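The complex appears here minus one protein chain, its other protein chains still in place.
So that you can tell them apart, the chains are marked A and B in the order they are listed, and the count of residues begins at 1 in each.
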Amino acid sequence: MSVSSGTAGRWSLRVLGLGYILLLLLLPLALIFYKTFEDGISPPLEAITSENGMHAFKLTLITVAIAVPLNTIFGVICSLLLVRHKSRGSWLIDAVINLPFAISPIVIGLSLFLLYGSNGWFGPGLEEAGIKILFSTPGIVLACIFVSLPFVVRETVPVLQEIGTEQEQAASTLGANGWQTFWRITLPAIRWGVAYGVVLTTARVLGEFGAVTIVSGSISGQTQTLPLFVAKEYENFSLPGAFGASVVLALLALATLLAMNLLKRKEDA
Amino acid sequence: MEANPAALPTPSRARAGIRLPGLGVGLARGYVVLYLSLIVLLPLAAMTDQSLSEGLGTFWDQVTTPQALRSLELTLIASLIVVAINGVFGTILAWLLVRDEFPCKAAINAVIDLPFALPTIVASLILIQLWGPNSPLGVDIAVTKAAVVVALLFVTLPFVVRAVQPLLIEMDREMEEAAASLGAGGFTIFRRIIFPNLLPGLAAGVALAFARALGEFGSVLLFAGGLPDTMVSSVYIRQLIETGNETGAAAVSVVLLLASVALLGLVTLFQRWGSRHERSTATSAAAGVTVMPLSGEEPAKTREDDERE
Partner (left out) sequence: MGISVEGANKSFGDFQALNDVAIEVPDGSLTALLGPSGSGKSTLLRAIAGLETLDSGSVLIDGEDVSTKPTQKREVGFVFQHYAAFKHMTVYENVGFGLKIRKEDKQKINARVHELLDLVQLHGLADRYPSQLSGGQRQRMALARALAVEPQVLLLDEPFGALDAKVRKDLRTWLRRLHDEMHVTTIFVTHDQEEAMDVANQLVVMNDGRVEQSGTAGELYEQPSNEFVMSFVGEVNRIGDAFVRPHDMEVVRDADQSTVEGMVQRIVALGFEIRAEFVLGDGTEVWAQLTRSELERLELREGQIAYLRPVQAKSFNGETPSESQGASTPPGSEDGGDAEVTAEAV
């Protein structure tokens, strides 16, 4: 800050900025850890290892395991399309991909609810075929795919743009075909961007609440993901369960932050 | 597989780079369009359809019920307040993270993303602990309008910080040095040199934060609750769903959807505005690809040709 503020200015900025973070982010976070283990580790531990708790945990993991790979594949292919094979419709694809950033999760949940509901366009047909979307895992997965759609694309596109096409052209002149070039040249070059996008996607899927609430009906032990479990426990005044599950999710969030940081450095390197 | 691996791109159509592995470009496009339609567009279309299923009259009625209006007003005003506050604090934080040195800076930088990474329902819970009935600070704002504001402040903070940070990192320090050599003091430099160059990015970040605030659900749910006065639009929509009023829910949702789309358009506009005077970001903006601020990573540096005579 050599050409700008004096020391007094600098200190007041620091107090303002860091104080704000302390109050808004750090204190609440610290408090939840404290509150959860206030009476020792067993109440929260018991609550989350209960049948419902474990089911919620498993369901969340299953959702991640399905939604994240699907969005990753989509993300890589779509990025390649947007950067290397631009067309007149690219702006539209780009715009649609950005939608999940700006739409309320409740709206997302509702739109799925209406599409696959018994009065919806797909609902009756799927019912007859015996496929259950709503109040079941597929619905949850679809909701999570919707909300986490943009991340891999958003992170991969700038990396693709930056690396340029020269390396790929060089590979072509050396005889590599499309697949070889992709696998050996392009993919390694974009891997940290993709990894970063995957981490963001995973975090989003893990934590999705609003959309999943609507499509799943939050049926305990059946269609409850971990975030839904937190809400249900809280509403039932079962605080250890709510806090315990929250701590698990908070720890996963912190792990996500760590991964984000490490990957960010790899990306910049 | 490629028929002619040694073919260099033809200059006439600037066909840059590789063909997609195994698929033709056409197939890839089809896949992308199908995926997007199935996942995003069809559900939204179905919802719009439902909202109009009982006619425009009903649509309008549903959107203008007293509670609908009250919620909308609360949502809008709270969101405006929040983006104003976070616009200022977000810029301050971005400044501190880029231009200042202090202990634990890397940790603070990471923590900024906490609202991105933390499930919103957990955010609601932790806010209640600090600012609710059992608050150690003795402040109880649970189930009030203030709670809405605090929850939205929490979730939208990263948007502004991460929008401004790359701009500050990339900013040409020599412009500031030049201004100093011409006699400008610290505040003048900020006002006339730094801020104008930050503004487009800041505006884009604010628009995105606003969109997020309008639709926020999880963090507000437990903390602000569902009283008529503290019910934001998303909570109201859920209430409509639970009471079986699918058309009403769809109608209010369509209103929120339109607002989201409009805001996204604004974001793109701001980014084009920002790249007017640059050449490096102009390439990505011109490519029609919006660069979303997601975290504090360095912006992609495209090659700048300096010598153009």
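We adopt the following convention: a contact is a pair of C-beta atoms (placed from the backbone, for glycine too) under 8 Å apart; a residue touches a chain by one contact, two chains touch by 3 or more.
This is a predicted model, so every value here is computed, not measured.
Touching the missing chain, out of B:78, B:184 or B:222, is residue B:184. Listed here are the chain B residues that touch the chain not shown: 172, 174-175, 177-185, 188, 192-193, 196-197, 277-279, 306-309.
One rule holds for everything that comes next: only the chains that are shown with their structure count from here on.
For the pair chain A and chain B, the distance between C-alpha centroids works out to 15 Å.
Of all the residues in chain B, the ones that touch chain A in their complex are 1-2, 5-9, 16-23, 25, 28-29, 31-33, 35-36, 39-44, 46-47, 49-50, 89, 92-93, 95-96, 99-100, 102, 106, 108-123, 125-127, 129-131, 136, 150, 153-154, 157, 173, 176-177, 179-180, 186-187, 189-190, 208, 211-212, 214-218, 221-222, 233-235, 237-238, 241, 246, 249-250, 253, 256-257, 260-261, 263-264, 267-268, 283-284, 287-292, 294-303. Residues 1, 3-6, 9-10, 13-14, 16-18, 20-21, 24-29, 31-32, 35, 74, 77-78, 80-87, 90-91, 93-108, 110-115, 117, 119-121, 142, 145-146, 149-151, 154-155, 157-159, 161-162, 164-165, 168-169, 171-173, 175-179, 181-183, 186, 196, 200, 203, 206-210, 213-214, 226-228, 230-231, 234, 242-243, 246, 249-250, 253-254, 256-258, 260-261, 264, 267-268 of chain A are the ones touching chain B in the complex.
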